[in-house]
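Following this message is one structure expressed as structure tokens.
What you see is part of a larger complex, with each chain still in position.
Going by the order they are written in, the chains are A, B, C and D; count residues from 1 in each one.
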């Protein structure tokens, strides 16, 4: 089992939860959470600006000056900062609690003038670690929260920067949110494809010679795939909720695009489902091949034993020490002129008869 | 199998039932039920009071004086007492029958001016014993019945006592009921997480060396998980019924909170479902690994046998007692000058040929 | 396999059917049906009367005099009698055909002024034989048909007789029908609980030592449980149909009670479903344990063989009869001073090396 | 495997299809189709007439004179004849295409003034061959098409002929169609019951001694049952469509009868489903029993080997030819006074110790 595999097979740690019985809406930082940093993207049809490590003051100023702003908060350790962001954009504390307590299921919730969307992305392809990304988007803002540095938003930022007369610049927040969510969903494909390639490789090896380590490899992939399925499956409902929503800040044109993302997520689910079936098939095939191999080995053992054990018995007979001198009944064959060749010939005959029997039974 | 495991794998005793054909609504105490004790919590925005071992008189007095009261009845042996509580709060006898006949499925029933909610909690983490908790809540009262001492309501009591301007103090009975139900649902998480940790440990051990006791461990966990699933699954329907209810005493704000609890219970169900899949995978992996091990062992047996049995036969040949003196045909090789080294050499040759064959077949 | 088990595992005979192509509504008695006997129960708020072996005249007379009558027909051989009962109460021939052709699925059918309800009960706990019970109930009558003597209606009769101011006396036919149906449904619980106990016992035995007879026991239980499931499952739909019906002769109050019966039947179904899962788990566990045992046995065989077969070969070598006198190359060790102890020492060395190897491979 | 079994396990030939890309509605006869023959049944309340090998002229004449006619066309080779029948009764070519291209799924289609119903019947109980039967029925005609001679309509014809004041005579075409469809559905029961009996027999044999041929028997039954299930399953939808249809030529009274047929088909489906479960259980039981048997056999092998291989080694030791004369160290025991009895005693001791060990491990 390779190292990558070893890490891949572990589920992520248990989802974060507030202590049992705690007051709902209380934000409590995960001790292992990263320090928060704000990246601010300001967008208007004519211009765009990127402010890294923005301050809350920058955010409040931008809210008044720019038609569309995207605030990306990386790291969830600064509860005070997150609460302040919630205050600026009017976000509900129950939703912020879900932001902080990562490991939530993908879902879409609707509030009066903004939508709340949660999904997971695979943060690190090598280790298969998941990271929760939370989206809030209203008429003219998108707020995203992620656990760690590293996201698939690079191309979106590039499109905002370069392509001047683009839907991203002219569009409203809903189209920007779509572009970001779509980027996350699309980032699953390389991982799923890699699993497919691994399965192909294992299948080829299995057919050549089933080995013990294939079992643990397949088992590891199966666990990872079960986890992936659990992550992708609720995405369909969440996206459907966005498409069916009658919120004013989600335009019909954008819904067509969300529908495209839904198509992708359905394709992902089906591919993952099909890979699971393939895995189950491979696991069963491994068992069947191992059983077939048992038969093969045992057949060899049986043939060798069944031929040589009787012969050895015969040799043992004539190796007994009954004294021919004591009696004419005592092993007279030992003294006979053709005794030895006759004995060897008889043994050969026995061997040939047995071989013919095995041949007729198709064991050889 | 550890002791904890042993007890964990047993389902709880059969659900209590009235005798076949008994008149419905007849309350009959379980002979093993505990003596009942009443804990009364009196809540107003400005004050709160806790009365342990309250009398029925206390309850009736409190009903008139306090805007919100919570009556917690621990132990279900005193049928008369329970019937009296039913009279005070106007509870239906069929519902009280479900309270007394523990082991009911989680469910929500609605009556004119109160709701009836049943769920189970794991009473004792070590033994996995379940306990039924029944809730009645109306406009300004919550009545809970539990089988035994010990509940996850401690933090809720603490929040009532300490946090003065809290939703619990200002809220109505529905919010208090939510806080209590949520506490019970959240109390499942540590148990589910512990199962997950055990599975991880078993998996590691399995991959190192599959042992017979893993089978019974996995089987025990599977039974416990099946039981857990059966307990959690109907919870979703029951909570959904609360959320969709149009009862006047459940406010829309509280429904948002019940929705959060529903989210938790869905997450619980999915985790349990995923653990069941992991278990099935581990059980199959155990079988595959055991089969692989069979092959390994049998291969060794076969190799040793297939090499040494023919050699032993050869040694047996030359150990025969045909008398070379009687005939020139009788084992002349025994007297030849290089007979012994030639015999040994021939044996070595046979062994080498067999080893090469096994090597080519990739058995070694 | 015990005797009880043997009989339990068989499905009941094929459901009775009229000959293929026969005119529908034709009543044809099962040749093995019992002679019919009528038990008449007459109920009014003030009085009740029980007439065993009533005549049709009794029935017609009672219809006019008593506000509520219950006619219980035991044995289905007298077609003429059954047709006459149908005429008196105005029952549809298609329904009567279902009464006579036992083995029907549980179902509820509604006619203008009465309902028709079929379910099965386990007639004989020891053999697991099923018996069909058919109910007709309208405004003021209940007619039941059963195949054989023996039913769970004793307590209901007792409640009619003793408890004067009871719902059974004051109630309408719908409440009486409820009480009878509920008694039948409740009579399943002891059987289901007994199966649960048997499973527990088998599990304990399996973990101690899996035996061949456990397979057939589990298989027998599985068949019985599949049959039970098939009997209970449609009950839910049938009861739901009663509850949702808008027939005038089923009052809303009684529907609350039918809902309680529905709850019981759901609990039954879930218990049976869970038992089936447990069985499948036990069957898989048996296979895994048997496989583990195979490994254990084969390992012993392999260790013994792998140690002694090479040693025996060595003994065979030195048992060869090459003549040391003929040549200095011929087995000089036989004549050497320390030949024998050296040979024994070499054998011991081989044995020790092999034991160490097995130890390192963790086979011992 | 018996001959009947052999034929039973094969699926019927691929469903007939028009060539890919052919114009829809083109009738092309199956080369293996039988010559068509027309059987005409003329029905009025007062009289009935049966014309075998009727001509199209007979049909057209009868249409005008009789209130109800049933045309039964046996054999599908004469495309021109079938098209002519379609013209007389105004049948749609797409429907006729389905008649000719046999192997369709059961279904009900509705046209303006007639319904089209397809189902399959088992044509030959011995070989399990299926035959498609197509029904057209309108206000006053029923047209049936079957592939071959042999159908379960005999009793219906008998009821038409004999029972004068019968629903079949007075009824409309819908009741006649019901009687015919019901006869086909009922004809499945004997086959399903026979499968059940076979399963019982196999189970008994399996429990006595699992044999290799049981696997192929079970597999053959499973294939046949899968096929049967696929044939019966869509029947429910088709019958439901008839019952829910608002066509004027299907009266509410007849729908009650169709409902009865639906009940039968549901019962069929459930029985078949239950048989499939039983089969899967038996197949698993076979595997478990075979594994148990492997253990049993291997245990015998191991016990025999583990006892005698060490003993043989000991005998080999004392059969070595080290020369006691050459050295006092060389096998002095061979010359000692009690050497032989001591050796035999030691061997017996070893055997006893091993037997005790096996006994303690419960292998004997």
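A few points about this structure:
One rule holds in what follows: a contact is a pair of C-beta atoms (placed from the backbone, for glycine too) under 8 Å apart; a residue touches a chain by one contact, two chains touch by 3 or more.
Being a predicted model, the structure only gives us computed values, none of them experimental.
Shown here are 4 copies of a single protein sequence; counted across the entire complex in this file, the number of copies is 5.
Everything that follows uses one rule, which is that only the chains that are shown with their structure count from here on.
Between subunit A and subunit C, the superposing rotation on Cα atoms measures out at 145°, rounded to the nearest 5. In summary, the pair subunit B and subunit C forms a contact in which the copies contribute largely different residue numbers, shared numbers making up under half of all those used. Chain centres here are Cα means. That of subunit A falls 25 Å from that of subunit B.
Rounded to a whole number, the gap between the C-alpha centres of subunit A and subunit D is 41 angstrom. Among the residues of subunit D, those in touch with two or more other chains are 319. Taken together, the touching pairs link the chains end to end in a line with two free ends.
Within the complex, the subunit B residues that touch subunit C are 1, 9-11, 14-15, 17, 19-24, 94, 104-105, 107, 209, 212, 215-216, 219, 222-223, 226-227, 230, 283, 286-287, 290-291, 293-294, 297-298, 300-301, 304-305, 308-309, 311-312, 315-316, 318-321, 324, 331, 333-341, 343-344. Interface residues of subunit D, counted against subunit C in their complex, comprise 152-156, 158-159, 163, 166-168, 179, 182-183, 186-187, 189-190, 193, 196, 200, 203, 207, 256-257, 260, 263, 266-267, 270, 274, 277-278, 281-282, 284-285, 287-289, 291-292, 294-296, 298-299, 301-302, 305-306, 309-310, 312-313, 316-317, 319-323, 326-327, 329-331, 362-363.
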